[in-house]
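Only one protein chain is missing; all other protein chains are in place.
Right after this comes subunit A.
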Amino acid sequence: MRLAAFDEMLPEVSGLRSPYSAYDRWLKEQDPARLTEKMQDAERVFRKTGITFAVYGEQEASERLIPFDIVPRIISGNEWRRLTQGIEQRVQALNAFLDDIYHRQEILRAGRVPKELIARNEAFLPEMIGMRPPAGVYTHIIGVDIVRISENEFYVLEDNARTPSGVSYMLENRETMMQLFPELFQQIKVRPVENYPQLLRQSLAAVRPQSTKGAPTIAVLTPGSFNSAYFEHAFLADQMGVQLVEGQDLRVVDGHVAMRTTEGYKQIDVLYRRVDDSFLDPLSFRPDSALGVPGIMDVYRAGNITIANAPGTGIADDKAIYSYMPEIVEFYTGRKAILGNIPTWRCSEPDSLKYVLEHIRELVVKEVHGSGGYGMLVGPAATKKECEDFSKKLHAKPWNYIAQPTLALSTCPILTDKGLAPRHVDLRPYVLVSDRIQIVPGGLTRVALKEGSLVVNSSQGGGTKDTWVLDD
């Protein structure tokens, strides 16, 4: 099935869109053979620097490159302003929701979000009840996935409020583009993204515990070098000039979290952790975890360390909660959500389940806790048998699923052997929250490289593009 999609460069109805006009002029002057060469250069650069990611369950290709396309995705200054207003509002609401849900739970009392959704949700951490993190921030780093349907329709697909990844690709993609096409950046004013690591560092320093004396010591906590996103953890630590630590380096010493250095234990004030909640503290959560720090939750509760993002933030980006986001945004900000949600059927509701089962061939069905494109069904692309099998799963565990219409995500051209060809894209801008909200002008554009495919996840054959926000 082919969906008629809105192309961001060359929509069929109106012709070349203005954000792309300067780029298009440049592109027409290029020799196609040279562009193909540049494409190969890009791959060499990525492989040499070791920008790879691991795909779970693939022994042979345990280190793969995320394919990179050299045609940028371009967003005008105006479009960006509108997006950032919507994102800011949403991020404010997410933090307010988290503070509320771990304290007075006003939104449950007001009946805007059903109690059961929180009570039996694994992402809700009872350990966080009554706990207010340093500076009152719960989710510090957020990657909001946004899709576009037409000239003026943007929707939020997911709020990644736990440990969003991919920001290193945003930075490396820009770096690579600037190496490959320096002249382009002289001709076209593109807003810079390079200062993200500095902003991240400042942002983390601003939410240090109150008790911290002097400049805070910041560290990035990684599960280790075999983790699929290890490259990014090392990259960010390096760019911020902070230590990259593993659980085995850390220990609680005199009421503080400390890392083992060649000169003894040194206190850490802010921990940017890229380890899931359940692995964070074997004394509080999974007892078998070797990735975390025994006792870190006690230090946290005593206010002696900032953990970014806070434990328990997953309750805000849970796919079941997602469907309530319009209500949540309105409840805490007092205004209608600027960025809409994709209509979502909650299979836990009998009427919705009935609808989903009847229309399964038109819908995308997702697991509430799934991620990375695993465990989902894309109805229009699935065989009859796959749909039937999935229907059985829905009957068995309806609360485990939500469904959404198959949207015609906007397309952007990529460079193929046969010239430019449209492919579906989404966008993940990165947001930093401290005493203020900062959004880096750009983000990660993920692109489904297979013709007609709607799945942009890198683990499922997706690629990336540099994302330009024009300084116009």
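The rule is simple: a contact is a pair of C-beta atoms (placed from the backbone, for glycine too) under 8 Å apart; a residue touches a chain by one contact, two chains touch by 3 or more; residues count from 1.
The criterion applied here is as follows: contacts and distances are computed from a predicted model.
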item: Complex member absent from the view - protein name from UniProt, among "Branched-chain amino acid ABC transporter permease", "YdbS-like PH domain-containing protein", "ATP synthase subunit b" or "Putative alpha-E superfamily protein"; value: "Putative alpha-E superfamily protein"
item: Touch with the omitted chain, as defined above, among A:R191, A:K266, A:R301 or A:H369; value: A:K266
item: Listed residues A:E8, A:E246, A:D426 or A:D466, member touching the removed chain; value: A:E246
item: Where the missing chain touches subunit A, by residue; value: 47-50, 224-225, 230, 234, 237-238, 243-246, 248-249, 259-264, 266
